Structure formats: structure tokens, C-alpha cells
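First comes the structure, then the notes that go with it.
With one protein chain held back, the other chains of the complex are shown just where they sit.
To keep things simple, chains are lettered A, B and C as they appear, and every chain counts its residues starting from 1.
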Amino acid sequence: MNAAIRAVVRTAIFKNIKVSAVYQGYEGLIEDSIEEFDARSVANIIQRGGTILRTARCQEFYTPEGRKKAYETLERRGIDGLVVIGGDGSFKGAATLYEEYKIPVIGIPATIDNDIYGTDVSIGFNTAINIALEAIDRLRDTAASHDRLFLAEVMGRNAGHIALYVGVAVGAEAILVPEVESDLDKVVQNIILAKDKGKNSSIIVVAEGAFKGGAFAVEKELKERSGYEVRTSILGHIQRGGSPVTRDRVLGSRLGFAAVKGLLAGRSGVMVGADKRDVVFVPLKEVFEKERNFDWELYEASKILTV
Amino acid sequence: MNAAIRAVVRTAIFKNIKVSAVYQGYEGLIEDSIEEFDARSVANIIQRGGTILRTARCQEFYTPEGRKKAYETLERRGIDGLVVIGGDGSFKGAATLYEEYKIPVIGIPATIDNDIYGTDVSIGFNTAINIALEAIDRLRDTAASHDRLFLAEVMGRNAGHIALYVGVAVGAEAILVPEVESDLDKVVQNIILAKDKGKNSSIIVVAEGAFKGGAFAVEKELKERSGYEVRTSILGHIQRGGSPVTRDRVLGSRLGFAAVKGLLAGRSGVMVGADKRDVVFVPLKEVFEKERNFDWELYEASKILTV
Amino acid sequence: MNAAIRAVVRTAIFKNIKVSAVYQGYEGLIEDSIEEFDARSVANIIQRGGTILRTARCQEFYTPEGRKKAYETLERRGIDGLVVIGGDGSFKGAATLYEEYKIPVIGIPATIDNDIYGTDVSIGFNTAINIALEAIDRLRDTAASHDRLFLAEVMGRNAGHIALYVGVAVGAEAILVPEVESDLDKVVQNIILAKDKGKNSSIIVVAEGAFKGGAFAVEKELKERSGYEVRTSILGHIQRGGSPVTRDRVLGSRLGFAAVKGLLAGRSGVMVGADKRDVVFVPLKEVFEKERNFDWELYEASKILTV
Partner (left out) sequence: MNAAIRAVVRTAIFKNIKVSAVYQGYEGLIEDSIEEFDARSVANIIQRGGTILRTARCQEFYTPEGRKKAYETLERRGIDGLVVIGGDGSFKGAATLYEEYKIPVIGIPATIDNDIYGTDVSIGFNTAINIALEAIDRLRDTAASHDRLFLAEVMGRNAGHIALYVGVAVGAEAILVPEVESDLDKVVQNIILAKDKGKNSSIIVVAEGAFKGGAFAVEKELKERSGYEVRTSILGHIQRGGSPVTRDRVLGSRLGFAAVKGLLAGRSGVMVGADKRDVVFVPLKEVFEKERNFDWELYEASKILTV
């Protein structure tokens, strides 16, 4: 997230636009917890986890009175446009503000669950999946040494993206996600099958919202149905922090840069996202005859971001 | 790479196809260093760096006689199709083999430089950029403590992708890539400007091929032109190994899975790649009203890969 | 642990002694799950977490009948001495076997809790404290972004060594250990004081055995007494695995080497431990009868350092 904040601030300054930081989300907008930033204000933050602007839930903003106060703050300070970094909830608020007061807004998707439509990936996802990966790789060591079945619960109340990616990456014996009804009998069958084939340990990755009661409920069910000893590890909040991986820093930089350029180009009521990715088949001849495009846009951005 | 090997082996077995592993690339094909694999042969490899099949340069394969030997090995062993994991060089060999002997081949892009056309990203790139990131984040600590200018040379003889991504992610003051002629006077100007603005240390990321003589040559030039003390760090081979990050393991799994399915569907002479990504603007309304697609194909693959 | 196994095997072979590996602890001794090893058997294991010999609890060994079977296995296979890697429980078993059958035994201390008397440090401790450190550094990021109070539960049912070291290293606002009765009113007071001084987030490190009911019970109490929102993270099993840090690999190497040399020199019924940088031999009886000193001075320091 800090990469996106840095990119917004530095791109704006490069374009000779004043830029102010709002602390603690919409609460800061209502209570005027706002500070004008310069290029140095965002020095040395790209490698830090969390967000230097801090975050908070704000019920008041979801009332007309709250949004009126927020708008008054913006007007008083002469703020002409708003970049909102967050998820669906934040975007709903931004869209309403735009509708009611015509204040231009652009959203930047940032949520480790990666459950936002319209972008291939959200800021935070790539870091979260690697933190979860490292943790579960360690569980695998213990599982193998103790001949045990481990459940690892990862974040994802409504979406199984983290569970799916991490489950594939650790070679989990089963992946339970909210998008698919969990068939624990099938899971037990597979574990028994795996034992027969010589696997002496198993890892099951469970998204928070995959099963009512979470991984502990799954543990209880599996024990009853299989008789095996099961250990559960809830990864929890450690998935949220940590120095961001390259992809997240690049994504934040790229989207922050594009958000400011979008605002300046008169766009509003939109989110800036990264495009989708599929599997494609390309003729080999083309592969080695053509040259891969250099990412010129990112290169241009890179020059601006280090002002 | 091991994730791709594992995916090819397990997908093939799932489809009731026999699968054999060729050691040390085309050399193994010529010298029949080949072993039949079962699902257990690729157990516990997804988290390991490098490749269990080992690699080697093989000049002989680029002669008609070499390819003839290779084809004879394939015929003798009853091998009907070939999945080649590598870069442009490997693909050229594969394409020639396909042309000359009509043996179906599919390529999987794997090179940390990410300089392969036709895929958004190659296996290894995501891991390499994170290893480089961690190393340069550390240099930044030292640079800041000692008020120094650091040059970090990353891989990339012909392509600046690693340098660009990592440079953006560490907030480098300059990024030198082969795609752009290096203007060291400009770099010196920027460093002086940065000092004036209060930056007491700087990092410059240099791709191997950005400047004749590499980072050491850049160091010499910068010292002469600026009078500053400059320290150079060549990241070198440490960028190649290491337990792969989630994205690389998922990409390898996905492409290995797709390669086998492609072969079975009669495709040949192609590489299976991941599609491009751009920045797009999506209406916020759409963002929070529509739901993000779950990656069903990966989900299906995940079930097959843990047999 | 694998470093110690490797050192025992290679030192023995260097001394022209045959060496066999016993799988799954005393269970393997009873059920003859034993394999002769050569130098290559322990290649490429020093960097792996867990233990290649796997572990298991074995009730039978703690009966005279069980030990008789174990002794018969040793005799049948012509095994003249035993190196036991583990904690107090394993050492008790080894000492009894030595008493009853005069089979020479030497213990190597390996337990992440570091609660073994007679050695400065046990194998696994240094790795565990760094895994916990990384996890809690991440919680700190989230705590700071959300203005929250976090509880992190680390391992340590009977000993607070991990909690103390990690608590000092992350700058925890409080460290709860089994060695000291928890005064939660004092903790609440300190948090309020910290808030007054401008700290907007706090981390409290809790050893598993510091408070009846663990960190969740502490969370409940703190919420009731302070009214603050509290988040709890149980680090759990992830602390057990992972590629060992340098110190642990060196320690395992050193102790495995010394254990074999000790056996050859006619020592038995002892544990080989680390004392400063010297190697010392301590009677096993003393090891499991005496208790390791808690580091009171560091504990006092920790309270001052978070003012």
C-alpha cells in the first residue's frame, strides 16, 4: 500500500499538483486529519508493511451527514480529487461521494484476499501468498517428521484465492474454498489413498470461510471420520504485514501512477486495475523470432517515482 | 521449474499416459539418460530451487547428427511427445526437432530474465525479483547508514525486466537497462539533485547488459564524473536458486498442466504461456457489483497435481 | 537436528565405525526400523527442517518389556553405543537403558523450548526464535496500521525462553512467561501509559504456559479490564519447521561430532552440551533433575527497554 501512496504523491508533485494525505480513511476526511505531503514525505516507505496513513472503519461516512462533513473538509482545503486505496467497501463510499458531490474519485484495489472484480490482482495479495507459503512449507517439515495430518487455515472469508494459490504452491493434498462445498468424506478418502501410496504426511489448506467454524471445525470432522491425529494452524494476522514482495511494490507503484494520470485526464468513478491473465498457446517460431516488449510505461513511471 | 516437472508428470499419469524424465536437457536425449517416472518420483520437489533433472548446454543437439541420435532415443523408448522447459535456445532446438521428425513438442517458458515473447511471465522471474529485492533492501540499509552511493548489478544480459521491476520496487534513484542507452551524466545530475533535496544515499540498479563492462564500469565512470564514493554489489548467481515463490510454483503447475493437455489435444510446435497484463479502467459500480471469477481451471489442476 | 544426524554419521565413518540410523525414535528401536548409513545417506540434509529420521512418542519404551525388546534389537544388530537426540524425556529413557543394560549412550539436546539444563542452548531454539521474530515483526506492521493491541502466543509450556528472547527482540510492551505470575492489571496500566506517551499500538508476547487458557484467556481478561480491542495470533507449529539458521546447523554439527568422539573415549550416560564456545559433558541425571536458570537479568532489562 505504501508503494501506491508514494506513487500517488510523487506523480502528483511531478505534475505540479498539490497532494495531501488523509489519515485513517474516511474518518480522517470527516475529522480533517489531513496533512500536505511533499516528495520527501514518502521517502523510505516502499519497503514497509502496513500503511503509513493507518486505517480505520468509519460508520459515519456511510450516512449522508458523514459524507457532508467529508465534502466540507475537501472543499475547505481546496481538494479537487480523491484517490481511494482499499476494497469494495471503500469503493462504495467513494462512488456515493462522487454521485452526491461530483468530487472526482479513483479507486486503487488493495486487499490481500484478491476478491475485487476488474483487476487481475489487488495490492497485498502477492505478499500474503508468500507469507502463507513460507509458513506452510514449515508445517510440511513438521508434518513429514511426525507423520501427521496438518490443517492450515489461510485468510479468505468469502473468497478462496489465497487458499487456491498457496494450496497449489505447497502441493496440498486438499484445498477447501468458499466457492466449493467441502466434501470431507472425499478428503478423508484421498488421505487414506495417499497413505496407501506411501505419503506419510498431508497438508490441507483451508480458507477461513470454506467451512462453518473454520479449520477447527474441519479438524473435528476429520478426526471423527478418519481416526487420524490432526493438527491445525491458523495463520491469521501474520499474513497481513511484512515487507511487500516485488510484485506488490511494482503494482502499487503502477496503479498509483495511473490513478493520478487518470484523474488528470478527467476520469472519475472508476477503479484502476491490472488486466486479466489466461493460458495461451503461441507458435514457437513467433516466440523466438519476436521480442518481448519492454514495459515502457513502467519505465517512465520509475523515473518519476524517485524525484 | 520443479513445479512444472511435477505438473507434467502428474497430469500425464492422471490421463493414463506414461511419462519419462530426461536428465540434463538435450544431452540426456542423445545419451539416453532417461528414467520412467511415477507420481511419487516428483513428491516433495515443488518447494526446491533449481531443477531435479539438472541442466547442461549441449552443442551436439544443434547438429543434424545430434538430433538424429535424439530422435532414435525417443523412437526406441516409444516416446510420442516432448515437453521442453527452457528459453529461446531450447525452443529453437525443439522446433527443429519437430520440423525434421514430426515429433510433437510443447515448450514451457522458464528463464529468470523473463525475456521470452508470448508469455506475460516466465518461470523463475518472480523468484529472482524477490531475491534481488531482499538483497538490495539490505544494501539500502548500509547505504543509508554510510551516506553512500550503491550500484547493484542484477541479471539481464539482453533484457532489463529484472532491473526494471526490482528498481521500481526498491525505489532506485536510477535504473540502467539494455533497452535504453545509459546517460551517466544524467544519472550524476540526478544524484546531485537528490542530495540537494536531502537524500543522503542512493541506489542504482544496473542490468548486466546495460553498460559495456557491467556495473564495475559504471562505478568507474560515476566516480570520475561525480567524485562520490561508489560501492558496487554484483548479485550474480544467488538470484538463480532459492525456494520458489508462490507465483512461480503456481505458474509452473499451471503451464505443466496445460502443456500435457495441449499435447493430448494435438497441439505441437507451440509454447504455452501466460497472457499479458495492462492497466485498465473499470467503472467502480461494476467493480463492486460483479464478482471476481474464481480460477476454476487452476482448481481443477490442483486436484490432479496431488495424486 | 539433521545437522547433528549428519555429524554423527560422518564422524563415525571417519573414525571407521559403522553407523546405523534408527527411525521414529524408541519405536524404531523396538520394532527394528533401522538402516545402515554411509556418508552419502546424509548428503544434502543440513539445510532441511524437521528430521529425516522422523519422530514419534513411544509409551512401550518406558516399560521394562519395551526396553528389553530395544536392547535385543541392539544386540542382534551388534550396535555398541547409542546417540540420542532429543529432550529430557528421551534422555530419561536413554539413562534407564544405560543403567539396565550398560549400553553406552550419549544425549544431544534438541528442543526448541531451550529448557534443558547443562547446555547454553539446544538445537532448534535459534531457528524458532527467528521464525517467531519474523511473524511478530509482521504483526507489528498491522498493529501500527490499525492502532491495535496484539497478543502473540509463542511456544513454551513450561519455560519462557522463547517468549523472553523474542519479546525483547520485537520490543514487546509486555512479556508473559510461566516463570513469573502474570499481573494483567499491571499490563493494562502499562498499555494505558504507553498510549499516553504516544504509542498507538502494542504487542504482548505470551508463552503458551504463562497463563491458564493461553493467549485467548489473556485476550478475554485484557478486553474486560481495558475495554481495548485485542487481536490474538497463535504462532503454533510454524515455529517448529523451516530451514535451520546458521547457529543451529553449527551447533548440531558441533554436538554430533563431540558425541561420537565422547562415545569413543568411553563416556556414557552423559549429554553433550554447549558451554560458551566450549564443549562440556554433563551427567544426564543432572540434566533432567536440575532446572535451567531463567535469565532474570534480561527479564529485568526487557521491562525497562519498552518505556
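The rule we apply is simple: a contact is a pair of C-beta atoms (placed from the backbone, for glycine too) under 8 Å apart; a residue touches a chain by one contact, two chains touch by 3 or more.
As the structure is a prediction and not an experimental result, all values here were calculated from the model.
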{"item": "Displayed partners of the chain not shown (whole complex)", "value": "B, C"}
{"item": "Options C:A43, C:I192 or C:A265, residue touching the unrepresented chain", "value": "C:A43"}
{"item": "Listed residues B:A21, B:I79 or B:A144, member touching the removed chain", "value": "B:A144"}
{"item": "Residues from chain C at the interface with the omitted partner, ascending", "value": "3, 6-7, 10-11, 13-14, 39-40, 43-44, 46-47, 120, 126, 129-130, 132-133, 137, 140, 144, 165-166, 168-171, 197-199, 243, 245-247, 249-250, 253-254, 257, 275-277, 279, 295, 297-298, 301-302, 304-307"}
{"item": "Residue numbers in chain B that touch the chain omitted from display", "value": "48-51, 54-56, 131, 134-135, 137-142, 144-147, 150, 200, 231, 233-242"}
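The rule is simple: only the chains that are shown with their structure count from here on.
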{"item": "Contacts common to chain A and chain B (chain labels)", "value": "none"}
{"item": "Of all other chains, the one whose Cα centre sits farthest from chain B", "value": "C"}
{"item": "Between chain C and chain A, distance of the C-alpha-averaged centres to the nearest whole Å", "value": "35"}
{"item": "Whole-Å gap between the CA centroids of chain B and chain C", "value": "39"}
{"item": "Chain A: positions in contact with at least two other chains", "value": "137, 140, 144"}
